[in-house]
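As you look at this complex, bear in mind that one protein chain is not there, while each of the others sits in place.
Our next item is chain A:
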Amino acid sequence: MTSWLTPLIILIVLLLLGAWSIWLERRVLALWQDRLGPNRVGPFGLLQVVADMIKIFTKEDWVPPFADKVLFIISPMIVMIMTLLGFAIIPFAPNIQIAQFDHALLFLLAISSLSVYSIMLAGFSSNSKYALLGAMRTAAQMISYEVFMGLALMGVVILADDFSLSAIVAAQADVWFICYQPLGFVLFFIAGIAEIHRAPFDLPEAETEIVAGFHTEYSSMKFGMFFIGEYLGVILISSLITTLYFGGWQGPFLPPLLWFILKTGFFILFFILLRAAIPRPRYDQLMVFAWYILLPLSLLNLLVTGAVKLSLLG
């Protein structure tokens, strides 16, 4: 495969997967809630995505007259670009990786902290009360949970002695890091859900409280970009969990890429199951949970990991 072809194929596959996982979520969620879900278009309703796309592209692309026009148009692009940039460092298989990068994990944290802007600017530029409320919730939530995301990741960095993801995968040849870092995994998982504001942490767009939060004023493909961006975020966090804690593409018998897809698919399904199973907490409960419980736990995790590593070495 030539060097420029790999990123292109990965990009196309990711966009298709992002759209297709909307169908997956609706179908599986229906299964868990004793409904049928979309099953009319094509076999098993697989072509529902195509129908949705036709619908969303032919809708009126409305920019509210009271909105800040430039920011209003830019902000859905930011979330798509930032999430897709995150995939650049993920090793899908031994030879399938877009960018080898020494400080890959830091790059990832930078990308995830920049994607806050998309939602904040969407809320601000919409110039409406519900959108602004959603944006403020997002800013507070994402800044709080970013702290534990970084701290939980440092446990993995201590174990692997490296920031690059390929080195972290290589370090898990014998034992997956989930065995050494169970607490770190749980913390990263919770922070990951909050970062991509999925249910149960979807307070920025809590439809029962603030209409649709930051994307209240959005329509047509601009709304579609927020929507697909969210599912791309789910895929990104799932593949990160696979890479960091479950050995990446490593596994017996099957080819590496298939292992990676299987593990990532499992976590995508787990994200959907969480949405089906857990109710949304109140907003202040979310923040108290973050600062009073998760922050001390992640500091403890970092301390114990460092201490054990030092005592084993020396």
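Keep this in mind: a contact is a pair of C-beta atoms (placed from the backbone, for glycine too) under 8 Å apart; a residue touches a chain by one contact, two chains touch by 3 or more; residues count from 1.
As a working rule, contacts and distances are computed from a predicted model.
Note on the omitted subunit: UniProt lists it as "NADH-quinone oxidoreductase subunit J", one of the names in "Purine-binding chemotaxis protein CheW", "Simple sugar transport system permease protein", "NADH-quinone oxidoreductase subunit J" or "ChrR family anti-sigma-E factor".
Only one residue from A:M120, A:A152, A:I210 or A:L236 touches the chain missing from this view: A:M120. Within the set A:V63, A:A139 or A:I178, the residue that contacts the chain not displayed is A:A139. In the full complex, chain A contacts the hidden chain through residues 68, 71, 102-103, 106-107, 109-110, 113-114, 116-117, 120-121, 123-124, 132, 135-136, 139-140, 142-143, 146, 150, 163.
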